[in-house]
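Yeah, one chain of the complex is gone here, protein chain that is, but the others are all in their spots.
Presenting subunit A:
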Amino acid sequence: MKSFFKVSLQTKILGLILSLILFVILSLTAIFAYLESRGTEMQMKQLALQTAKTISFMPTVKKAFHQQNPSGEIQPIAQKVGDQVGADVVVVANRDGVRYTDQPEIGRDAFLKYNYKAIVFGGYYNLETTGELGTVWWGKAPVIGDHGRVIGVVSVGFLKDKIQSSIYHAIVKISLFSSIVLLLGIGGGILLTKSIRKDTLGLEPHEIASLFRERSAILKSVKEGIAAIDEKGLVTMMNASARNMLGLSEDCIHRPIQEVLPHSKMLRVLETGQTENDQELVIHDRVLIVNRMPILEKGRTVGVVSSFRDKTEIKEMVNTLSEVRKYSEDLRAQTHEFTNKLYVLSGLLQLGRYEEAIEMIQSETERHESQNRILFQQIEDAKVQAVLLGKIGKASEKKVDFIIDSNSSLESLPEHIELSQLVTIIGNLIDNAMEAVGRQENGEISFFATDVGNDVVFEVSDNGSGIPEDRFNVIFEKGFSMKGSKNRGYGLANVKQAVEDLNGMIEVNSPKGGGAIFTVYLPKDLHIPL
């Protein structure tokens, strides 16, 4: 079955064309034959009747009936009129059946029977008889004499066989012409196939189909957005990733690219034919990195393919990486701080100032213990511990007071909250707070965490200059930064993104006296939103 459908394009097209032409020719011929034979029969019968009438109305014929030798007058007339209309038989007889024309013998009684309606009622009519001559179509007309008397009957006949053979000849002629048409059809079919194969680069339809399926699968599988336009700038293809990135629906196919994407530079490539790589383009608040490439056919640009990635995505990846790096740096800072203290101790000991050394060790230990007690006893989650430890080190290096609220209590976090997300959320919030208090004396940051209830709550507050109320809306947007420099504004946007990924919520509060409080709520169960 499969092999039947996989015949070559040429065979398929030729087969279809041939069977179509044959079907049309055969049905037309059949219809012609039917109509022709019906029409001819009607026409012949009418002609027979009219001819019979014409002869019967001739005064010469009427007069001849009363003469000595009616045949002498009637025979030539009947012959002539019969020849003119192509009638096969013309019989003029009197009402007793005596014939005045020398025509083939037909039984006298039978003839009288056929003439009955004309003789008795003066009727004009058609008749079909079958006899020695074969089937004959007759037209009958009475000859009306003086006083309305019926004196004879004129019969004009056409042989059915003869008419049918003429129809047959016509059909033969049609068949001849038909075969010429058929030959033309074959020629046309071959040319058509060649032209189609040229368009399809010599590929058979099933090959094209499988190529197309493969292409669709490939386009679907890649994360990059891919779009293509043709010579006229109409969109011919756009994969799902591209539509997602550009926020378009499916119906953008076959529409002009200017309509779909007013900022697109694909038309420029269509003009220049130059490949463009790694161009940045901002569409719908997203920074895209775009590659554009012309589609060439015989050196001519017939379209453009554009592929693009979301730069933001790449940036997020880079950010996460740097968070982790910062965390390790923080730890190094702490180590450095600790080493410094060891140097001081060693100095004091070498100088013999033991009391001061002991005092220093005691105060250090005390500080450590109270911080660590909260950190290790009340916050049981190792990931949060790790992040906080790093930040404590960093704060100490920056001479900022970092206080973990003594009311904090946190058990192990649910598994769906990942380290990278924690680093992003807590790390960024604390870093921001440190930035906020960095430029002032006695800067203080406090951290509070609790998991009482259905949510995990983190709160980071500082005593910095605070956030003006009119900026609450914009601080979470990409590109915004209180620090004033370019490309640093991803911190809070990333925090917000991570919080939303976890179905959580973030709140910001800036009291009149200064300072800012960021509170994050994360549901313990991802499927129960806040």
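Everything that follows uses one rule, which is that a residue touches a chain if its C-beta (ideal position, glycine included) is under 8 Å from a C-beta of that chain, and two chains touch if they have at least 3 such contacts; residues count from 1.
Methods note: contacts and distances are computed from a predicted model.
The chain that is not shown carries the UniProt protein name "Transporter", picked from "Rad50/SbcC-type AAA domain-containing protein", "Response regulator receiver domain-containing protein", "Transporter" or "Autoinducer 2 import system permease protein LsrC". Looking at A:Val120, A:Val282 or A:Ile358, the residue that reaches the missing chain in the full complex is A:Val120. Only one of A:Leu18, A:Ala33, A:Val85 or A:Leu112 touches the absent chain when the whole complex is considered: A:Leu112.
Across A:Pro59, A:Gly148 or A:Gly247, the single residue that touches the chain missing here is A:Gly148.
One chain is missing from the display, and on subunit A it is touched by residues 49, 95-96, 109, 112-113, 115-117, 119-125, 144, 147-150.
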